[in-house]
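Here the complex is missing one protein chain, while the rest keep their positions.
Right, chain A next:
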Amino acid sequence: MSTSCRIGLLQLADSAPVLVACVLNIFSRHGLEIAPVVVPSWANIADGLVWNGFDGAVMFPPLAIMTALGQRGRALDLRPGLPLSRGGNMLVLRGQKAEQALWDAEPDKHTAFKNWQQALGRRPRLGVVHLYSTHYLILTRFLSKNALNRDTETDIVIMPPARMIEALAAGEIDGFCAGPPWGADATLKNLAFAVAGSASTMPGHLEKMLVLKEQWKADNPNAEARLHAALREAVALCNTPAQAPFITELLSAPMQDGGLGLPTDALKAVLPGTTSTPDVMVFDTESQSTEASFGWMLEGMQAEGWLTPALLDTLKTLGWSDRHGAFHTPAERPAR
């Protein structure tokens, strides 16, 4: 009898391995019956795990960590899962070729940002996909590196990735940091230009993981290994440039037909094998050390004041941290 598993996903290119494994019957070959559930927001991913019958989800570590700690709803035993993708996040700002030329011509990016802001004529409203996201931490690092104060010099607006383009076009936001393919989509639609992203801020960082509920693992012994094996096969396919047309077709198909309704041209620009953007997404299931995977995220999260020493201790027992030394305390927050 096959093992069933409900996996929550968002409309993002890095959800590809799960869909590929479903469509090509890779899961069923491994004795698994996987039901991918596409939800409209990250809150639904976290609540789905806690309350609404998800057995697992494709998600970024900060949200998994805050959910595990009970910092947005009831605490749930979640531990690091199988890595699925690295990088791919893009920070884009409103503008076209002229604005991009001005940005590129100014080597000091603090000045470049200020010049862009002046032309904008208001405090920039920057979209981020969720507070507890790698994107928020990357945006924060970018601003901090360029001596820009996120809290006083920008307004952060939280919205799901699939809404960013519409919000940018409508003038609700002036830029955003989001996962693939939405940054590429904004540049291809001449709404914005790319200024930074995963590659320039935190090269090779872990982006999405398959997180499984401990309860599901206990109820289905050996199923986790089969699920990982199936996803490793799917990831190998996703990384094969010759498969890009198939993956593009799969992800751009309408939601009601089992796809994710993603924009075709933007997908072509971010799938492995393309060189059009430095923030190309990489599918990768290789585990790195706990410190290499999550250390920079926990530092950023602690600097935000989200993690108390007691919560950090809990994270050690859950396997999200094995650091013996101290993280930054809020008082030692990096200069912004």
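In the analysis below, contacts are C-beta pairs under 8 Å (C-beta built on N, C-alpha and C of every residue); 3 or more make two chains touch, one makes a residue touch a chain; residues count from 1.
Basically, contacts and distances are computed from a predicted model.
K.L.:
According to its UniProt record, what is the protein name of the omitted chain, chosen from "Molybdopterin-synthase adenylyltransferase", "Cytochrome c1", "(2Fe-2S) ferredoxin" or "ANTAR domain-containing protein"?
P.N.:
For the chain missing from the view, the UniProt record says "ANTAR domain-containing protein".
K.L.:
Which listed residue, A:R163, A:H205 or A:K268, touches the chain dropped from view?
P.N.:
A:R163
K.L.:
Looking at A:G73, A:G259 or A:G295, which residue reaches the missing chain?
P.N.:
Of the candidates A:G73, A:G259 or A:G295, A:G73 is in touch with the missing chain.
K.L.:
Which of A:L102, A:L131 or A:V282 sits in contact with the chain that's absent?
P.N.:
A:L131
K.L.:
Can you list, in ascending order, the chain A residues touching the missing chain?
P.N.:
40-44, 47-48, 50-53, 72-74, 129-131, 151, 154-160, 162-163, 172, 304-306
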